[in-house]
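Dropping the structure in here first, questions after.
Complex shown without one protein chain; remaining protein chains in place.
The block that comes next holds chain A.
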Amino acid sequence: MTATDPAKPAPLPLDPAIAPPGTRNFRDAGGIPADRWHADQNGETLVPTHCCFCGVQCGMYLRVDNAGKVFGVEPRNHDINRMRLCPKGINAYQQVNHPDRLTSPLMRRSRYEEFKEASWDEALDFTVSEIRRIQAAHGNDAFGLLGGASLYSEKTYLVGKFGRVALKTRHVDYNGRLCMVSAAGANKLAFGIDRAANPFSDILLTDCLLIAGSNVGECFPVMTQYVWGARDRGATLIVIDPRETAIARTADVHVPVKPGTDSAFFNAVLHVIVEEGLTDEAYLAAHTTGWDEVKKTVQAYPPARSAEICGIPASQIVQVARMFAGADKAMAFHARGIEHHSQGVENCLSVINMCVATGNLGKPGAGYGTITGQGNGQGGREHGQKADLLPGGRSIMNEEHRRQICRIWGIDEADLPPAGTSMMEMVWQMQRQEIRGLIGICNNPFVSLPNYGAVKQGYDTLDFHAQFDFFLSETAANAHVVFPVTVWAEDEGVMANTEARVVKHNKAQEPPAGVRTDTWVMCELARRLGVGDKFDFAGSREVFEELRIASAGTVNDYYGITYERLEATGGIAWPCPSTEHPGTPRLFEDGRTYHPDGKIHMQVVEWHPPMDAYTEEFPLSLTTGRTVAHFLSGNQTRRLGALVEQTPRPWVEVHPSHGFRDGDPVRVVTRRGSEVFPALVTEAIRPDTVFIPYHWPVPTAANALTIDALDPRSKIPEYKVCAARIEAAERVDEVPAPPTAPGRQAYPETQVSRTDPLPPTSSQGRGTAERS
């Protein structure tokens, strides 16, 4: 029977004998260390920091023993996650002292040699001599630099500066190009600012939540608490996704659109909203430009037409329109599902048009947001790591912006290179030998870029390739020089999460002997290239001071954010122009955008089919995505035993109508290649669509099959749809073990991924909870 709960029980007496070692004070204080950092009784320290993985940036404590080594994790009652963590966050600490860590530079003069451990001087000197040789023979732009959005903002700032000032090359880009640049492009076109409009807490206040192309449950698990909080208040939930994901399973409406048809769907929704008179005309008249053209365009998308394009019932379009426009306050969130397309920017704009037309903006519980995939996907491009951006989100094409930055950097305007090309375009330039040397910093394009064949060919054509990483990634294993750098817990720095809230990560342990910070390596390379005076930074704190000044007065204003304020507040959303400014968690509250005229510039969106044409030979859509246990290219998570055990290998999700049984070897063929995966037969996917998670390298890499078509504006690859066929095969392809440094044995706990040919046991591909 249930339970009527008696009055609140008296607190149990505290018995020191049963307290776990070292955490007494922490626990006594109800989850926050009584004296903040030191919950020390037996030498244990709790260091407040954030997870290194996705854009939610959950707060956590790292447990540090009395020898100064990270050995565990403790949930932290931070605003963002309120103690919650996902399996990646719980296991993240295990990579800090992982046996696969690189602890010495690796070097070889050609790809035909084996790696040998080298001294830092040797590796740095060789790299500098190669940079000089290539640039002297082929020009400065023959050397490229690719950064990463898992780096702290200080380091991404330094990547941009290092590329332009030390390498003097135009070819600087970053792996956030594969993440949310479509959303960024759309937001900038419509609002003049590149970030989500609302904090997570606004989700709790909404009446209707629309989630498009985002497997929130697996990719951003901790965000589901906000979704459920809204549901508890009675909010309706709409999910647009070709797969019935865990969050779609419980939605009021799940619209299983065919991959690559999102803007046709949203145009039809707006068509119905207009037809039924559900637009907010007063808001449109006061705050927008371009509405008449948008209204005219969506007339061409009646529900019947879009229903046919999207492969769904027309009634669902009407239902979504009424539900979204009829709600008092509605919010729309999207992620890579609608952004990873050759029309990614247009897809995002079609969602923005829907929000704006219904006046859902600038209020608690009403707005839009893009959910960042990488931890610093948001902050990673704000300070000059992207090909076309300078610090503070300034445009590299804008004369005034160039002048400002040259003044701050102390260089001649003529020496600042023009805009470069995007990450995938740089690979094509490598194939053509226009780029002959490359430094990659904490990225793994061999797994993360589409069309692996082209990527491998491009990297193999390079005369010289250096990588920074803390594990030997598949890409680093192909390099000439590998610099062993710190993991997130060995340095301090800031990241901007999905809400554009800047949070501070703290240093929990000293790096192992032989390992340096990325900051140190870049500054040392710059010194040897003769520009050491521009890179005289002792650490992140000094870089951040320069970053603050470089961003002052721009839209991406960090000037008012200091390390001390971040530690005291738990995070500040930019823009924050002065040290007294509280930050800007919610945009457009005064109805003004960041365009000079203060208006929302609505953009016309026309749907066009995906770039890879369906034919009789390739009739199905292949789409890709993540699984909850792994992160991006898997270089980190494929080495953590618990996560490998949870999801040891990729699979292909197919509908039962294709006649396969669970575990059958299925060959997936596209115009780029073919690979064999075990089948996971499920009704949770459209019959005309197959799905493969993308965290593994060849021969089990979804990205050996995906197409390298790009969105013309954002240059994001079309990962989420290409034409494919499936056929029966003999045996599944085996997952290779992650590469390790020469002389090291692969970590045994990760070997399960090599030997387990079994398909996953559930529709979401998760393994059994315990293998025993």
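Keep in mind that, in the parts below, a residue touches a chain if its C-beta (ideal position, glycine included) is under 8 Å from a C-beta of that chain, and two chains touch if they have at least 3 such contacts; residues count from 1.
As a convention for this text, contacts and distances are computed from a predicted model.
Not every chain of the complex appears here, and the one that does not is recorded in UniProt as "4Fe-4S binding protein", selected from "PadR family transcriptional regulator", "Carbohydrate ABC transporter membrane protein 2 (CUT1 family)", "Glutamyl-tRNA reductase" or "4Fe-4S binding protein".
The chain not shown here is touched by just one of A:L46, A:V73 or A:V676, and that residue is A:V73.
When the whole complex is considered, the residue among A:V628, A:V644 or A:V676 that touches the unshown chain is A:V628.
Between the chain not shown and the residues A:S150, A:T169 or A:T245, the one that touches is A:T245.
Annotation: of A:V47, A:L62 or A:L85, A:L85 touches the absent chain (contact as defined above).
Within the set A:G55, A:G163 or A:G217, the residue that contacts the chain not displayed is A:G217. Considering A:P656, A:P687 or A:P742, the position touching the chain not shown turns out to be A:P656 (whole complex).
Within the entire complex, the positions of chain A that touch the omitted partner chain are 1-6, 8-9, 11-12, 14-15, 18-21, 24, 27-28, 30-31, 72-73, 75, 83-87, 89-91, 217-218, 221-225, 228, 232, 244-247, 249-250, 628-629, 642, 646, 656, 662, 681-684, 761-764, 766, 768-770, 772.
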